[in-house]
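A single protein chain has been removed from this complex, and every other one stays in its place.
Up next, subunit A:
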Amino acid sequence: MVADVHPIWLAQSKLRRRRYDECIQLCTDALQRNPVDQVAWYLKCRAITLKSWIDDTEIEEEGVADLLMDEHNVAQVARPGTSLARPMTGAAASGQSPVVRPMTGSGRPLTGFVRPGTSAARPGTGSTKPGTALAAALKAARPGTGSSSSSRPLTTSGRFVRLGTASLAAAGHGGPFIAAERLDLRKYAARPHLARVLCDYILYVDHNMQKDHNMQKVLELAGHATAEAGFADWWWKERLGKAYYQLGLLRDAEKQLASAAKNQDMLVLTHQLAKISTRLDQPLAALSLFSEAAGRHPGDIGLLLGQARLQEGLGNRQAALALYHQVLALDASNVEAIACLAADHFYSDQPELALRYYRRLLQMGVVSAETWANLGLCCFYAGQYDFTFSCFERALALAGDAALPDIWYNIGQVAIGIGDLSWAQQCFRLAAALDPGHAEALNNLGVLQLKRRQPQQAASCFRAGMKAADHVFELHYNAALLAHRQGDLQEAVSQVKEALALYPEHTDSLELKKLLKAQLNAL
């Protein structure tokens, strides 16, 4: 039908239209006719690369193997406000207290937007006991035991491998398209237009080799090429940095990226550098990188969002809010900014405002179980009781397995709010049954059991909760209270200490501790 159109022209057009499979097919045909057709090779290579391209400027989750072999020692006891592991709490910062705003599993305040890395802890620094971090990570990684949300990929390359194999299967029969280990990379480095696509191919696609080997190939190619380009090409340095980063050589990566940034001021480089700083748990360095770049590129949303995320992670609520507002002024439909602002308003006791933000999200087409559940909660706290239940009904209808426990937990909160304790108990039971590691639900269930004068069951709930997660200070406080009531002062003291370790300014815990001290002294 389009007989006289050149197949290469058609392939290029398909590539532009992101019809990769058709493009690959055309190129494969062309390569069968002429195996040394450079143009067809080039196009096919690019199509395969683009198919499995991922934006790697956002910080990704670290695999267990990375943690295991991580030798970058960071301060275990950093000053508050200088490390993501120790956000500022209480009166010292403008952040909200954990009583009002729950924490994530990593001990950071809950944010309104789930990104890779926000939900899972950064073991090694985040946890209170340094030695247990790896064990905790391993525990979570075991399939079937942990909840799906907390499990951690075994290695980061594991994800890459999956992406890689999928595209290789599409690449056709007869093995992989390019066998990078057999290529003379020095020869390719001298051909600038082939070298770049080859480099990206190895970086993003060719994961049938071992990950490290693969990155070494990138390093080799980029090393030759950057020498070829007279050490003045930012792109090759960036690729070197990327490969070093994947190999875990963060300082080398930083050196390359900084050098690249001297060649040409690119936004990608700023993001990459900030990512390295974040990985090294130096949020202040990352912040200054972002703010410097924001000075050079006024009005760039990515830079503002990067700063806002870091500020939020550090507990600087006001700063984060201001940044999110700036983002919204530039891009009124930024989902992340809207969601974070909504969450903040909700937790600062302004459910009406949060309701407006969530409604906006809904109107924009972000229709998910989480949005509906948040809307339901906002409606409830804003006093619009008639909408609450229809919102939760929709949330339940939309929810998948991962979201259901949290939705039932929230319905349980509403049930407590209207005073129907037996209903609340049923909701929490559902939450705990769906996710045996739902520490908050177990905590509330325990409190309800206490109310029903079933201290044994309550204690076992608290114990189960503590076993499931170590970030909920309420569990420890309640357990301490229960132990104190039953006269087990020893247990009470140890639990109240745990609670205070998680949240040093918790007034009730402090009072209980004082009381316990007085009682022990009297003995």
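List of remarks:
Keep in mind that, in the parts below, contacts are C-beta pairs under 8 Å (C-beta built on N, C-alpha and C of every residue); 3 or more make two chains touch, one makes a residue touch a chain; residues count from 1.
Keep in mind that, in the parts below, contacts and distances are computed from a predicted model.
The subunit not displayed here is recorded in UniProt as "PTHB1 N-terminal domain-containing protein", chosen from "PTHB1 N-terminal domain-containing protein", "Gamma-secretase subunit APH-1", "RuvB-like helicase" or "DDB1- and CUL4-associated factor 13".
The omitted chain makes contact with just one of the residues A:31, A:362 or A:510: A:362. Of the candidate positions A:246, A:374, A:410 or A:449, contact with the unshown chain belongs to A:449. Only one of A:39, A:227, A:284 or A:418 touches the absent chain when the whole complex is considered: A:39.
By the touch definition given at the top, subunit A reaches the unshown chain through residues 1-2, 4-6, 8-10, 12-13, 16-18, 38-39, 42-43, 46, 50, 55, 57, 68-69, 71, 192-197, 233-235, 238, 264-268, 271, 297-302, 329-333, 335, 359-360, 362-367, 372, 375, 386-387, 389-391, 394, 422, 425-426, 429-430, 432-433, 442, 445, 449, 452, 454, 457, 460-461, 464.
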